[in-house]
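A single protein chain has been removed from this complex, and every other one stays in its place.
Right after this comes subunit A.
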Amino acid sequence: MAVAEHTGQDGAPAEAGYKTPAQAEHTPAPWVPTVIAEDLHIVYRVYGGAKGKGSATAALNRIVRRKPGGNMREVHAVRGVSFTAYRGQAIGLIGSNGSGKSTLLKAIAGLLPAESGKVYTDGQPSLLGVNAAMMNDLTGERNVVLGGLAMGMSREEIQQRYQEIVDFSGINEKGDFITLPMRTYSSGMAARLRFSIAAAKRHDVLMIDEALATGDKKFQKRSEKRIRELRKEAGTVFLVSHNNKSIRDTCERVLWLEKGRLMLDGPTEDVLKEYEKFTSK
């Protein structure tokens, strides 16, 4: 049951959510927000995407006339999104390609500046995407250590968890691949290793951008399990996916974005029903 799950996963705070409002008054922190987005707008400024001339003389002309925005175009990717995410929630993000899902995650992670509006977060959110390249010239082994250190883990902590990370990634299932440079990995293997490194640490807010789509069935099962564990450690998980099944399996709440606007925000089944109606049109 959902109730049982919530009481089990992070103790007092979420538990209080099931009390009556009167009872909630007495509890100091009934629902703890971890991410608050308030009327968030994000605008990309793209250089070199102008419809005008891209020639050298045009570029020179711009420099001489001190017009910096000569070949700049603006793309309004997220338009006024507001929501509050709470501790222990797993939230799915759905929407067609180019609807602003990844952009929204980047803004939450603090990697993109907001044009207007604000994002407040609990601690430092971590974004885990498919294109998050690591150091390709180095072995998988070194990438595990470096990734862990970069995330702020101590050397001892990494040593303790090293085997766990490698086993989780399944890189060594078909031979000793962890000692090979990462450039020799297939894209699926690299994505699995990246996920395993990032998932080794406890995150207050973890955002996963279609990372699970690259792994095989077995790995997907493992990572879904790990996502549930991360939620139990009182974190908030965001998941971008085009696979409605994996959203159903992991998330209880879904945000549906379309053309940068928040279409629906609610329980997974309700939102997915509407979304499936919309996509089958």
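Here is the rule we use: contacts are C-beta pairs under 8 Å (C-beta built on N, C-alpha and C of every residue); 3 or more make two chains touch, one makes a residue touch a chain; residues count from 1.
What we mean here is this: contacts and distances are computed from a predicted model.
Peer 1: There's a gap in the complex where one chain should be. From "Sulfurtransferase complex subunit TusD", "Transport permease protein", "Inner-membrane translocator" or "Formate dehydrogenase subunit alpha", what does UniProt name that chain?
Peer 2: "Transport permease protein"
Peer 1: Which is it among A:Arg73, A:Arg142, A:Arg226 or A:Arg261 that touches the chain not included here?
Peer 2: A:Arg142
Peer 1: Where the complex has a chain not shown, which of A:Leu128, A:Ala200 or A:Leu262 is the residue touching it?
Peer 2: A:Leu128
Peer 1: Please identify, in ascending order, the residues of subunit A that touch the omitted chain?
Peer 2: Where subunit A meets the chain not shown: residues 1-6, 17-21, 24-25, 29-36, 38, 44-45, 82, 84, 86, 89-90, 106-113, 118-122, 124-129, 131-135, 137-138, 142, 145-147, 149-152, 154-155, 181, 194, 198, 224-225, 228, 248-250, 252-253, 266-270.
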